[in-house]
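Structure first, commentary second.
Of the protein chains in this complex, one is absent; all others appear in place.
For chain A:
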Amino acid sequence: MESINAKYVSQKISKTKWRPVSHSDLQLPEIFATGSWDNEDNRISIWSIGSNLSTGMEDGFEGDPQLLCEHKHDGDVLDLQFLDQDRIVTASSTGAVTIFRHHQNSQVLAFEFLLVDPEVLLVQTISVSQLWARAHRYPCDNAPCTGVVCSSPEIVTVGEDGRIVVFRADQEGVVRVIENADSSTIHAVTYLRTTEILTVNSIGQLKLWDFRQQSNSPSQILSLSGDRVPLHCVDRHPNQQHIVATGGQDGMLCVWDVRQGNTPFSLMEAHTAEMWEVHFHPTNPDHLFTCSEDGSLLHWETSSHSDMPSFLQGGRNSSMVSRSAMAPAGGKQPLISAWLSGDSSKGRLETTHMLPSQTLSVNSLDVLGPCLVCGTDGEAIFVNRQVPV
């Protein structure tokens, strides 16, 4: 855990996201954005961890994220995505959807304390590029916009009002609205294919929506056969588009195969409280990361001798329970997947706690390459630059 630094930032972090790096460069991610929540003045901020990977730092400052710039945000930042290298879309608790633009080289006249002549400095700034103020609303009130996902230039948002709205960046109006898509709150959304999205809601359902169809009803509904536990997060496998992972209020991690019917492929007890985010590693999908209200961030790693990851092996109705929450900080606990009907040595699931000790809720995480960033309710950001993937 030596390579993980905590930085206290005086704002509770609700979302963190790495800025995408172009695949051509073999660069490591350097810049990430964060959004705050529960503040009187919420902000989105952009940070840099610099390009030096000094190890064994006594000081801890060389690796610390440095604030580049920030901007006021109206309402809690409930979701945040990079539209492209320079633009960030946010979902607000006021129901607004905003596009911010990050200017990397603005000229600013600065008066340094005690210096008489102002200097012209090149600084980074953020400005509001576009705003849809009442994307999500009730008839006489605002409804928080809870999730946003984008595939430039298309932006899809979901909210507590149960609507799904599609925007296009640079276009004023709304492209498409699915009214009353859900009678409960939609918590998260993700792209399944370029024309299909998947939403999860607070009565434990996954709904597939096909934008090619004109109807306002989902093309498929999946849910757990047991209790209707609200689902909070969803992520799709980067290579296999039918594999989807969800996390819910009871901290269970479910992996679904959307082609095959109604029940999840595997169920794993991951956390003791709500799971806020689940992410497959974008280039190494044998690794999965989850973070939760109980203050832990888990790194799930499967290793199997066959080509398919062990999430996909095993029978349709098998479910697996693995006790991972009690692992000591920093310890690895190998777990044999009991759900493999055949040889248990075919696959292994390892879970590691990534944070050094107990913290308040970890609200968000993002992973790109070997770098992981997460934000907590303890007003701290953790960056780990040597994630073993």
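Basically, a contact is a pair of C-beta atoms (placed from the backbone, for glycine too) under 8 Å apart; a residue touches a chain by one contact, two chains touch by 3 or more; residues count from 1.
The rule is short, and it goes like this: contacts and distances are computed from a predicted model.
**Q** So one subunit is absent here. Using its UniProt record, which name fits best from "Centromere protein M", "TATA-box binding protein associated factor, RNA polymerase I subunit C", "Nuclear pore complex protein Nup85" or "GATA amidotransferase"?
**A** Hidden chain identified via UniProt as "Nuclear pore complex protein Nup85".
**Q** Looking at the full complex, which residue from A:S184, A:T263 or A:N284 touches the chain that isn't shown here?
**A** A:S184
**Q** For the chain that got dropped from the picture, name the residues of chain A it touches.
**A** Answer for chain A: residues 8-12, 14, 37-40, 60-61, 64, 67, 76, 78, 93, 110, 112-113, 121, 123, 138-139, 141, 143-144, 146, 160-162, 180, 182-185, 201-205, 207, 218, 221, 223-228, 230, 249, 273-274, 293, 357-361, 377-380 touch the chain left out.
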